[in-house]
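Everything below concerns the one structure shown next.
As you look at this complex, bear in mind that one protein chain is not there, while each of the others sits in place.
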Amino acid sequence: MRKRLYEVIFEADTPAGKAFDVALLIAIVTSVLALMLESVAEINAHYGPTLRAIEWAFTVLFTLEYVLRLACVQRPARYALSFFGIIDLLAVLPTYASLLVPGSHALATVRIFRVVRVFRVLKLARFIGESHALMRALRASFHKITVFLVVVISLVVVTGSLMYYIEGPDNRGFTDIPTSVYWAIVTVTTVGFGDITPQSPLGRGIASLLMIAGYGIIAVPTGIFAAEFARLPAPSVSTQVCPSCLAEGHDPQAVFCYACGSKL
Amino acid sequence: MRKRLYEVIFEADTPAGKAFDVALLIAIVTSVLALMLESVAEINAHYGPTLRAIEWAFTVLFTLEYVLRLACVQRPARYALSFFGIIDLLAVLPTYASLLVPGSHALATVRIFRVVRVFRVLKLARFIGESHALMRALRASFHKITVFLVVVISLVVVTGSLMYYIEGPDNRGFTDIPTSVYWAIVTVTTVGFGDITPQSPLGRGIASLLMIAGYGIIAVPTGIFAAEFARLPAPSVSTQVCPSCLAEGHDPQAVFCYACGSKL
Amino acid sequence: MRKRLYEVIFEADTPAGKAFDVALLIAIVTSVLALMLESVAEINAHYGPTLRAIEWAFTVLFTLEYVLRLACVQRPARYALSFFGIIDLLAVLPTYASLLVPGSHALATVRIFRVVRVFRVLKLARFIGESHALMRALRASFHKITVFLVVVISLVVVTGSLMYYIEGPDNRGFTDIPTSVYWAIVTVTTVGFGDITPQSPLGRGIASLLMIAGYGIIAVPTGIFAAEFARLPAPSVSTQVCPSCLAEGHDPQAVFCYACGSKL
Partner (left out) sequence: MRKRLYEVIFEADTPAGKAFDVALLIAIVTSVLALMLESVAEINAHYGPTLRAIEWAFTVLFTLEYVLRLACVQRPARYALSFFGIIDLLAVLPTYASLLVPGSHALATVRIFRVVRVFRVLKLARFIGESHALMRALRASFHKITVFLVVVISLVVVTGSLMYYIEGPDNRGFTDIPTSVYWAIVTVTTVGFGDITPQSPLGRGIASLLMIAGYGIIAVPTGIFAAEFARLPAPSVSTQVCPSCLAEGHDPQAVFCYACGSKL
């Protein structure tokens, strides 16, 4: 019985497992849409009670599902502390928290991240393979990206301070260093909101250098990632999830889990 | 007679076919320019009737062409439901619709997409080859891009909700979750309109993280596409269109359609 | 005598040729800076006559140089119609034109493009090699970029018309289709000025799709260029310019011009 439940909830290889995952996908998207619409004043005035009822219905459903997941998995603690275990919990907590802190149920939209799991349903293996490929490429360039981020953060801190020193007294925007650093981040990432802008010739000159630097800097992570990605072999994995340690990405022919050795 | 018409309208290998396609290209661009100019108040005040006459003339012409295309192709239903068949229909509908819904003829600019077809005229094979190469590279990375899009959409929904929760009460911009999600999209894509901006220190901190994430995220589709594109062999196709199934991209030496086997 | 002049003005292999090119580089940058400063009201009030004198001095100098170039090159017509010949002429015309049309001397900053030529001086061969490599990579991806541009232009025309139809009546920004197309270009290129922004939920939804599309579209030219560039062999050329046809990019061992066969 417990094994059967496990197969339906955690796997997507059986018809029942697929149906469960599709229903879950629809429930997640519907509940997030309800949460978003509820925040719109006009819609809330007309359909507020209905939307709140929908929200509570889905929250109770997701809570039940979370309890069932804990009940049918071999190592509940391991699941509870895994990425998806935490997301599953965070998906229901804000609605209960809204009983104490009004308005906090808006944060329940975090349940959208649960959608990532249901990739397993739609041409599963390939999608999981793709996300594994993305993950491996990101992990391979982790060190380079850390070095890169430290350089970028140093750059925005120094440029922000410099702009605060130059523009500060006369310009309403650059009120303190944290605000100036925020402006430098907005500029170097080429977002450019325009709520804070340099006015003095010197400030504009430094801003120009920062923008051209940002233009060049954008090339660095792209180049790193493209090179790393080009080295990856084509992925080929199954959609099996280990019932004991929840590891994914097993070889299609695998009989035992590569991580803990238990039978799949 | 019908076969001759087909060669003139659908193909660009004969002098008549080329001339037809060049004339069509000019007609499309002229009619789109007329539509754009008509919407400008000053120009409309002076040349309104002329521009409306031009628009109707081209619409009647394009309607006639659409009927001829239906008449001379072997399988009219197949053409009518193909990408170009739908565009050809949408290119004339808005002008007729403007008799019922005033102003809707502005949407007739969709006929600009018909220009894509007339690539066949200008050094045809190479252009078609290029667009096939682009298409194949996009299709090859379709799964990776879907995974990527789901992650980005989840990210903007959660960040938007968080910003609504943090900035909401005091900031005129973040009025509801859909608006906040719109802001998150504007920010993560580095567009940065600046009509909605965070004001609180915490909101600015989260915005900074989102911008730096967006900076890194922009590297992912570029890296995917560059890697996929580098793997493509040089394309080599003819401009022949199958008269029976409308398939394009035939080998220059091909005598029969690769899709349905009928004679080219 | 004429050959000696040619070597000084057109080549950078002799000490005199190098000195001439360095002096020219300094003159160009100085004259452009003078033009820029002259336009600033405060600086013009104090140093206007001096700056105008500098401008006229450089213009007379550049005119003299242009005449000498025409005099010493073997085929003056060919030089006059080459890219650099036209730039050299445009570099002096606006100052003379300002006698008839006041203010037009601002356009004399076009002479900054002359700087590109003096790359020949600074570690010449390598720089020319690099710019040739860039040019070849751009030319190789010309067809792909044309297809790409036509798709982008079609996209902004259709999106602009759609936004004009949706936002038009209520929003001061989307006054006519050309303005809406301008907004679509500002958005799809992720520039995002924010002077025109959608206000209706539907308009914001379409803008979001356009921004995410723009995000993905930016990957296409980068991927094309990166792939094309990776295929290029390391360049190795000399700084010789053919005295007869002005062709550049000769092999270091070349004795005859690859384009016209005359002796180098």
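First chain written, first letter: the chains are A, B and C, and each begins at residue 1.
Definition applied: contacts are C-beta pairs under 8 Å (C-beta built on N, C-alpha and C of every residue); 3 or more make two chains touch, one makes a residue touch a chain.
The structure presented is a predicted model; accordingly, all values stated were derived computationally and were not measured.
Of A:14, A:30, A:50 or A:208, it is A:208 that touches the chain left out of the display. Residue in contact with the omitted chain (choice from C:5, C:61, C:80 or C:112): C:112. Within the full complex, the residue among A:14, A:50 or A:146 touching the omitted chain is A:146. Screening C:54, C:150 or C:185 for touch with the missing chain picks out C:185.
Within the complete assembly, residues 190-194, 222-223, 226 of chain B touch the chain that is not shown.
Panel shows chain C; residues 32, 35-37, 39-41, 103-104, 106-107, 109-110, 112-113, 115-116, 119, 123, 126-127, 129-131, 133-134, 137, 145, 149, 152, 178-179, 182, 185-186, 189-195, 218, 221-222, 224-226, 228-230, 232 of it touch the chain omitted from the view.
With the whole complex as reference, residues 143-144, 146-148, 150-151, 153-154, 157-158, 160-162, 164-165, 168, 175-178, 181, 187, 190-194, 197, 201, 204-205, 207-208, 211-212, 214-216, 218-220, 222-224, 226-227, 230 of chain A touch the missing chain.
Operating definition for what follows: only the chains that are shown with their structure count from here on.
Ranked by how close its C-alpha mean sits to the mean of all protein C-alpha atoms, the top chain is B.
Rounded to a multiple of 5, the C-alpha superposition of chain B onto chain C involves a rotation of 90 degrees.
Interface chain A/chain B: under half of the residue numbers present appear on both copies, so the contact uses mostly different residues.
Centroid to centroid, with C-alpha atoms defining each point, chain A and chain C lie 42 Å apart. Inter-chain spacing, taken between the CA centroids of chain A and chain B, is 30 Å.
Contacts with at least two other chains are made by residues 178, 190-194, 218, 222, 224, 226, 230 of chain B.
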